[in-house]
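The complex appears here without one of its protein chains, the remainder shown in place.
Per-chain residue numbering starts at 1, and chain names A, B, C and D are given in the order in which the chains are listed.
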Amino acid sequence: MSKQYEIPIGAQHISLLEPLHFKFTTENEKVVRTDANVYYVHRGIEKACCTKFKFRQVSFVVGRVCGLCSISHTTAYSQVAEKLVKIEIPKRAKYLRMLVIELDRIHSHLLCLSHVAENSGFEALFMKTMQYREFAMELLEAVCGNRIQYDFSIVGGVARDLKPLVANSIIARLKTFMPQLDELVDIYSNNWTLSLKNKGAGVITKETAMRLNVVGPFARSAGLAIDVRNDTEDLLPWKEVGFEMITDTAGDVYARNMVRLRELYVSIRIIQNVINGLPEGELVTETKAFPDGEAVVRLEAPRGELFYYAKGNKTQMLERLKIKAPTFSNIAGMVEAFEGNEYGSVPAIIASYDPCLSCTAR
Amino acid sequence: MNKIETNLATLRDDIRSFYNPAMHHFIVMNAVDLGQQMEVQWFFSNYAPPGDITTFYALVNPDEMIPSIREIVPSAWVAEAELVDLMNISIENTSKGFVLEPDFESGPLRKGK
Amino acid sequence: MKLAAYRKKSPWILHYNAGGCNGCDIEILACLAPKYDIERFGMINTGNPKQSDILLVTGPVTKRSRERLVEIYAQMPEPKVVLACGACASTGGVFRGMYNCEGGIDQYIPVDVYVCGCGTRPEQIIDGVVQALAILEQKSKSMEESVRLNKHAVKEDNQFNRRHVAAEVLKPALS
Amino acid sequence: MKTFLNAIGNIFRQPVTTKYPFEPTFKPDDYRGLIGFEESLCIWCRRCEAVCPPGAIVFSQDMEGKQTYHFNRAVCIYCGECVRACPKEGALFQTAEPAPCALKAENINNGWNKLYDDALASREAYAAEKKRRAAAEKTAATTNPIKPAASEGE
Partner (left out) sequence: MNHLIIALLLVVLAPILGGLLFGFERIIKARMQRRIGPPLLQPFYDFLKLADKRKMVVHSAHAFLGIMHFVALWFALAVLLLGGDLILVIFLHLLSAALLIMAAYSTRSIFSHLGANRMAISILAYEPILILIAVSIFMLTGSFEASTAFASSEPLLFKMPLAFIALLLVLPIKLKKSPFDVAEAHQEITGGADLEFSGLFYEAVYTAKWLDYVFCYTLVYLFAGNSILLGIVLVVFVFLYINALDNSSARVNYKQMLRFSLAVSFTLAFINLIINSLS
């Protein structure tokens, strides 16, 4: 029984994007216990969505729940609101939503990968990944008019149309991105020191994943095949644009990187299919109805399953809006997967969870 | 989404008889303030497509003690701790202060707050 | 020789997220990335308050992160400049009036440059930093008082609107 | 090993960095930038104020019923909802210009809070004033050209 250090990480720490606080109890730099305090970012959005904003404005507010998956939040909210006002949106709007969601997934996954590289002390790879990521940001800016907060989905459809020029540029940039992605895959899988750092770190088994109900790449890396795109056909037609499930078995940081990288290929294929098969038609379905009844919506955000529950009462204001973010489901798994790891690899593990606490705390 | 009505007495048995870790995914726990009463909901979904959602809901009074399901679903403690703070309800062996500050008047999502 | 001229040549930045969405934070990361490489201006992202000159804060100040914000600000040695990145850090943006945020970091610490936009483009951040450098040169080494935390400043009022309270309590400190 | 050689090779490659503050970077011409306001076209319906999520637009009103438009670029989230809601073509439009930074002197936060409350107060004052006038001479009230003050947004 050697001396136990208590190492705090956060709330402000260079390897953290956002304020979360972990307290690691370590024995000669081996983590034996973890305490997490993740609700630094709680702003009270659910309450404000029911009392402060009309249900059409809420789609812009929930976009600000999280800057990384804002399109997922706006889309999920728009879908649940459309269920409440009982309208069917045009097919073109559905396709455009899928396009932006996948572009957002590309930039989010690349950001997470670069963050893993940075936190495992590989600065050059961080720089390289960020450099390759810029194309996704530029495309998103061209499509939605802003680099981060897209405000693309509104209740009843999408806010902007896709110009043919932009569509062509997307196809062209994806072509140039392909070899870069191959290069990244090569580095992430073959670099010796990186695999030394990442293999066997932060392992979660399939049984644990099932027991703790984790979602997203965190669960898929452990072999638990959970992806909402696989089973919500009614809202967004994922299957017909060529979605396929990506899983791995190891469940460590390395496996998570690999899952994310392979999902990028899927996203690229989806984007190409969407643009090639983009149907003509309206962008927005107008309606004067007020939300009524209750509805739930699940959507696959870059980090996993996003869940919206809404209840309306025939007025401008919603009765209740419940947001369940992906990271919210992963907290229990995150805390458990730290046990028995080197403290040195803890930042890399945190980054590989891709935690989004502004989603979690709302 | 199929809703199953239950009450606090039989809640644990219902969920235990329903929940199978290999098949079902516990999504989240939610509560809606209906004025006098409160509707507490537990959302589950299937892993196998089409992942249809099963909801257990119970109508409780705000001062009632709600049984915790964390020995059936270990990861439920996050949702329970959050709900205790946000809705100012009481759940077995769950303490306040996970989401909000200790000095904060709890239950911001209740009606009339 | 005049040392103050060299402050603007090597500003070291410290980044703190006071509870916003991560939008502006990833844009700050993008500023470090090769495309907009702010190390051109000699900036390093030090994770250490004691060695940094510019404090980049994003997000409306939430109840739980406000102590940390004031603490970090107090740890930074003068001369120092505070940048509020994004709408929510400047004024609370879309979050102003929500029950758990304070609506803008200048309710707690004196802010020198407000970078507008939601989310801010890296260009905007760089512009803001360039302006901050000009201010940094004028700054003196005298202590700059940060708004202390008192229960009164953050007392609840129920119609979701702490703006008046904050304004009248903090007027002396912000002037 | 490949990365090792690549790193050495990169010394002789051209950096990808943009020279931003000295040269402009690429920006799409439909970037969601500052909100422009054309006073001559505005019909003073205050719909933009009603739909703006953060409350970055507010109309104040003097005793003669003349309204003035106030916009705070640090509160605005550039969602473009006000432009979509504007019934008059061209009265409210979104430029492609990113918002400039604000300095401490502008007092952009607390000053705006004060302005916001003053604007609402001024409108209530005008409404009361108008009611008083209407009570004074009913005939004038029917043909009063000034729009009655609509209820505020939130």
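Going forward, a contact is a pair of C-beta atoms (placed from the backbone, for glycine too) under 8 Å apart; a residue touches a chain by one contact, two chains touch by 3 or more.
As the structure is a computational prediction, the values presented were derived from the model and not from experiment.
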Going by the whole complex, the chain not shown touches A, C, D
Have a look at A:Ile171, A:Leu196, A:Met245 or A:Ala289 and name the one touching the chain we're not showing. A:Leu196
Among A:Asn119, A:Thr247 or A:Thr360, which residue is in contact with the omitted chain in the full complex? A:Asn119
Hey, which chain D residues sit against the chain that's not shown? 1, 3-8, 10-11, 13, 15-17
On chain A, where is the contact patch with the chain that was removed from view? 5-8, 13-15, 29, 117-125, 127-128, 131, 191-194, 196-197, 342-347
By the contact criterion defined above, which parts of chain C meet the unshown chain? Give residue numbers in ascending order. 3-4, 6-7, 9-12, 34, 37, 39-42, 46-48, 50-51, 53, 75, 77-79, 141
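We adopt the following convention: only the chains that are shown with their structure count from here on.
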Quick check: how many Å separate the C-alpha centres of chain B and chain C? 38
Residues of chain D touching at least two other chains: 16, 27, 53, 77-78
Multi-chain contact sites of chain A, meaning residues that touch two or more partners: 39, 42, 44, 47, 52, 60-61, 64, 131, 146, 149, 361
Interfacial residue positions of chain C with respect to chain A in the complex: 14, 16-27, 29-30, 32-35, 45-49, 59-60, 62-65, 68, 72, 88, 93-95, 97-101, 118-119, 121, 160
So, in the complex, the side of chain C touching chain D is made of residues 34-37, 40, 87, 90-94, 96, 103-104, 106-107, 110-118, 121-124, 126-128, 130-131, 135, 163-164, 166-167, 170-171, 174
In their shared complex, at which residues does chain A touch chain D? 52-54, 56-57, 60-61, 63-64, 124-125, 131, 138, 141-142, 144-146, 149, 151, 159-160, 186-187, 190-191
